[in-house]
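Before I ask anything, let me first share the structure, which is written out below as structure tokens.
All protein chains but one are shown in place.
This part shows subunit A:
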Amino acid sequence: MSDVKGETTLPPYYPEFYGFPPFYTRQPNTLSWSSQLSQWRSFILGYCRAHKLWRLNLVDAMDTELFFNKSINRKLPLPTIREVVDDLVKTSNAEWLSSEKSIAYIFWRTPEDFASQIYGWIDSTGQKNTVLTLLELTEGDHSTDQEFYGMDQAMLNKCLNVLVKRGQAQVFSVGDDKGIKVW
């Protein structure tokens, strides 16, 4: 039942099992693990989305409410967190910054989805065929209500590459910054 989340109502992206102690121990049973994994996956994505987190430092995140439920004193162990993020990588929902697997970009929408969103926004605001700097996209005054607002630049590059590959955009240098033109 959903009430295990505790007395105080938690945001809807909190998993059903947030208050269930075994949720923080990797389940040996494959069936149980598949359920556990999928709940953790959507929790990480939902959490990052709600907090506008673009990258996750696993060691730091370990002590946040994402992986540490103080009320029942349970913490998801680092190897298990890594396993979940590894699974997110498989579906393009995450990407390791380095092979040490300590920091990961979290794509709570896949790069393809973000690319389409960016394209849609540029189109609907009549900015096609004009050059926009990457900062205008993610920090500009007009895109504050967009999901990609504030996006990590490295992630943005990845998303824009999708548009370039689709033949919908071109990326080039504008002084120190990069610019993009969409058509």
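Convention: a residue touches a chain if its C-beta (ideal position, glycine included) is under 8 Å from a C-beta of that chain, and two chains touch if they have at least 3 such contacts; residues count from 1.
The working rule: contacts and distances are computed from a predicted model.
Trainee: Could you check which of "Heat shock 70 kDa protein 8", "Bardet-Biedl syndrome 4 protein", "Vacuolar-sorting protein SNF8" or "3-methyl-2-oxobutanoate dehydrogenase (2-methylpropanoyl-transferring)" matches the UniProt name for the chain that's left out?
Mentor: From the choices "Heat shock 70 kDa protein 8", "Bardet-Biedl syndrome 4 protein", "Vacuolar-sorting protein SNF8" or "3-methyl-2-oxobutanoate dehydrogenase (2-methylpropanoyl-transferring)", the unshown chain carries the UniProt name "Vacuolar-sorting protein SNF8".
Trainee: Could you tell which one of A:R55, A:K75, A:R109 or A:K128 touches the chain left off the display?
Mentor: Of all options in A:R55, A:K75, A:R109 or A:K128, contact with the hidden chain holds for A:K75.
Trainee: So which of A:T9, A:S34 or A:T130 would be touching the chain we can't see?
Mentor: Only one listed residue reaches the unshown chain, and that is A:S34.
Trainee: Of the residues in subunit A, which ones touch the absent chain?
Mentor: 1-4, 17, 20-25, 27-29, 31-32, 34-36, 38-39, 73-75
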